[in-house]
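Input: a single structure, listed below in structure tokens.
For this depiction, one protein chain was excluded, whereas all remaining protein chains were kept in their positions.
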Amino acid sequence: MSYIPHTDADREAMLKAIGVDSIEALFDAVPETHRFPKLDLPTPRSELEVSTELEALSMFNISAKEYAVFLGAGAYNHFSPAAVNQLLLRSEFYTAYTPYQPEVSQGTLQAIFEFQTMISRLVGMEAANASHYDGATALAEAVTMAGAIQRGRNKVVLSPGIHPQYREVVRTYHQNRPIKFSGDRGGKATLLDLIDMIDDNTMMVVVQYPNFFGQIEDLTEIAKAAQSHKALLCVVTDPVACAILKPPGAFGADIVVGEGQSLGIPMSFGGPYLGFFATLEKHVRKIAGRVIGETLDIDGKRAYTMTLRPREQDIRREKATSNICTNQGLMSLAACMHMSFLGKQGMQRVAELCWHKSHYAADEIDKLEGYSVDKGQPFIKEFVVTCPKPVAETNEHLLHHYGIIGGYDLSQDYPDRQNQMLLCVTEMNTREEIDMLVEALRTVNEEKHIHVELKA
Amino acid sequence: MAKWKSPSGYKYSKSDEWYKVDGDLVMMGITDYAQDQLSDIVYVEFPDVGTKLDAGDSVGSIESVKAASDVYTAIGGEVARINSSLEDSPEQINEDPYEAGWLVEIKVSDLSPLDDLMDSDAYAAYCESRQ
Partner (left out) sequence: MSNSRLEPLIFEISRPGRQGVRMPAPDVPTTEIPATLRRDNLDFPEVAEIDVVRHFVRLSQLNHGIDIGFYPLGSCTMKYNPKVNEAVARLPGYAAVHPLQGEGTTQGALALMYMLQTWLGEVAGFEHVSIQPAAGAHGEFAGILMIRKYHLDRGDEKRTKILVPDSAHGTNPATTSMAGLEVIELPSDEKGDVDLDALRKACEEHKDTIAGMMITVPSTLGVFEEHILEIVEAVHNVGGLMYMDGANLNAVMGVIKPAELGFDVMHYNLHKTFSTPHGGGGPGSGPVLCNEKLAPFLPGPIVAIVEEAVDEDDAPLYGWEMPEKSIGRLKAFHGNFGMHVRAYAYIATYGTDLAEVTRYAVLNANYVRVKLKDHYHAPFDRMCGHEFVLEGHWPEKAPGIHALDISKRLMDYGIHPPTNYFPLIVPEALLIEPTETESKETLDEFVEIMLKIAEEAQTNPDLLHDAPHTTPVRRVDEVKAAKELVLCCRPILPE
């Protein structure tokens, strides 16, 4: 059998040592009536057969390798240096468990410590944890933390500019708790509207920066309003944009969360991703999830270890800050490597490329008849285009005639945004691709069948 | 000699808190046994001064590296003082649980709930019995 090394002789010797005649005899305690059911599964296959099958199946997906992608909305097609994937395949990293034993886990521990530091600096906060499942769950945990800090308050104001799926997840997490979520219903509230909703019962205000539509809003006033009511300010952010933008911490955020997939993690049809979570030192004891700290070993050598452990489920059980047990260890490692390879200049350059390319695309599309780009606010990487036709129809045209994966259909989540498409342009999109997108949008009404030229 | 100290002049609860009465003020902390069970204490969380407490309420929590323990009061009242020196040196609870390691002082109107608690000898026997 594939990964079981026993020979017949091994098995017999081991059964003898145990004092039974068959493996079946080891299962006497299992209710006999239910023991050893038949499994309706495929016949066992070799590595060659399985990898051939999976390769064949993968061909039924259209990938960013062959198609130009202008779709973002929370998952992004970014570059990552070849070295990241190669180092990630070092099995000292990926075949290790959670670093409960610091003496044999310094590699994982130090890398997470570096990751915590980079995230803190990027978003302008004092501390970060080792990560959450994704950006959405990090936000859900931020609400839990706000509840623990703000006992007696039960209102959370959510901006409609937060990723719609994140808002759904927050509500799933807290469905049995007496928390009132307001602000995002209807999908139209502006930051000014949100300011009016903050009161002395508000535990936290959550905004996204840049928001779901790619817009960069000034958070100064809402931060002030939150502070005046002693409400916390939580900002959902994009780590790529933070490399050049004024970071959320500079506005006075108490908690900053977000999706770190852009930092060297493949889109992989939605996961595994990387939720990051940063806060101020005064709140760290209420943080959920794993936290790595610096210390010394008995010889005085610098060492890293998991710390603030009594918050966690294995010790505190029903009083734990969360039930979270894993972090996205390998994903935080990938992000740490990615940020190290790009470094200060590379991180800033990627953000600038996203800025310039998205603006070039927006300007060109805005010139097209029937299209208009929302330029009411400064934007980066993503922007909203109102199209002459429904987005679904437009995207069909882009895909079938130009080999382009088009933008996100905003009418799915915002009913008043009919025909509005959220387009995303990153450093991966060449000028040729952008020009092709513009051409494709221009010809949306033409019954034209162009031969699709794939990238590869 | 007993493994854990339980000096006289204090009242002791089954959940390992001690109480010392001074007029209408009751000082409380955790016992030598409790600090030994927790081992190295690294953090103490306090209630705010002025918090109104009922008997059975939590008056904060104490964390060691490997455990966390909530501290409950057996007597109602109002938090008059907290031992803020523990914020910087929580190890005082390990070193001197009955003096320097006190936690909070509560202003009370009715001392009678303390009558149900153990005295020094009874508490010492209670600790032994759990060994």
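Letters A and B mark the chains in the order given here, with residues in each chain numbered from 1 onward.
The definition used in the following text is that a residue touches a chain if its C-beta (ideal position, glycine included) is under 8 Å from a C-beta of that chain, and two chains touch if they have at least 3 such contacts.
Everything numeric in this text was worked out from a predicted model, so none of it was measured.
*Asks:* Sort through A:207, A:235, A:353 or A:384 and give me the one touching the missing partner chain.
*Replies:* The single option touching the absent chain is A:353.
*Asks:* Of the residues in chain B, which ones touch the absent chain?
*Replies:* Residue positions of chain B that touch the missing chain: 40, 42-43, 63, 65, 90-91.
One rule holds for everything that comes next: only the chains that are shown with their structure count from here on.
*Asks:* Mind listing the chain A positions that touch chain B in their complex?
*Replies:* 285, 309-311, 315-316, 319
*Asks:* Across the complex, what residues on chain B touch chain A?
*Replies:* 43, 45, 63-68, 70
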